[in-house]
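The complex appears here without one of its protein chains, the remainder shown in place.
For clarity, chains are labelled A and B in written order, and residue numbers in each chain start from 1.
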Amino acid sequence: MQQRHHQIIQSTNGRRLYDITPAVVRWVGEAGIREGLLTLYIQHTSASIMVNENYDSDVLVDMESFFARLVPDGDPLFIHTAEGPDDMPAHVRSALTQTSISIPVLDGKAALGTWQGIFLYEHRRMQHTRKVLLHLIGE
Amino acid sequence: MQQRHHQIIQSTNGRRLYDITPAVVRWVGEAGIREGLLTLYIQHTSASIMVNENYDSDVLVDMESFFARLVPDGDPLFIHTAEGPDDMPAHVRSALTQTSISIPVLDGKAALGTWQGIFLYEHRRMQHTRKVLLHLIGE
Partner (left out) sequence: MQQRHHQIIQSTNGRRLYDITPAVVRWVGEAGIREGLLTLYIQHTSASIMVNENYDSDVLVDMESFFARLVPDGDPLFIHTAEGPDDMPAHVRSALTQTSISIPVLDGKAALGTWQGIFLYEHRRMQHTRKVLLHLIGE
């Protein structure tokens, strides 16, 4: 049994879903592990990760529309406002989505379903540099 | 250290929670690993997995009532409508619940709490065939 570590750095320029599938697929393909488990972990509390449909980009638009309505910016409910009207909503959106996701690896590939992609979901409006850690164990 | 892979195929005939605990428990019991980590991963973006109460089936009814109200079918907010009024809501429900769950294995069993069951949550109204991948590592 062996393991590998990696880090994906994603620059973001606004609130939306960023497709990190190619970066994940490439690294897993080069890691030399045929069967095992891949884990993604995001080191932030105002951005998250999500496995979602990668075919019709309208799905990504609608996802954001839903979260924008569910967790409105500048909600008077919130007292943590010093970092801007989109900061506390970003923490709530992160809590409602995923900080870590684990995916089995088969035949040297992350076993994504036909329509699945892996996305970094940036919840802040300003530019950020986001780090996703990857851990792979197997043989 | 050893690992095992498995796949559970679940037929669904409508939007609700399907108890896959027996299938998971049976496979783990036969896998010959006493201590380790079990990971479940669903290869879909309009169905998800959930650990939830397995005692009173009213909990499952109420869970569905809540999600049906939170993410209404046919919401005019959505532009991704070509696959039906329940498709984009299914993607949102998947995002709000889980694509993967990892459970420690102790004494040859997934260490579920007393009232916990493992469910596949079908978010589409039509019949589907759903695949859940299982990965087990340990010794």
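Observations on the structure shown:
FYI, contacts are C-beta pairs under 8 Å (C-beta built on N, C-alpha and C of every residue); 3 or more make two chains touch, one makes a residue touch a chain.
Model, not experiment: these values are computed from the prediction.
Of the listed residues A:23, A:61, A:92 or A:106, the one in contact with the hidden chain in the full complex is A:92. By the touch definition given at the top, subunit B reaches the unshown chain through residues 1, 35-37, 50-53, 56, 58-59, 61-63, 65-66, 69-70, 96-98, 101-104, 106, 111-116, 137-139. For subunit A, the list of residues touching the undisplayed chain reads 1, 3, 5, 39, 41-45, 70-71, 77-80, 82, 88, 91-92, 94-96, 98-100, 102, 131, 133-135, 137.
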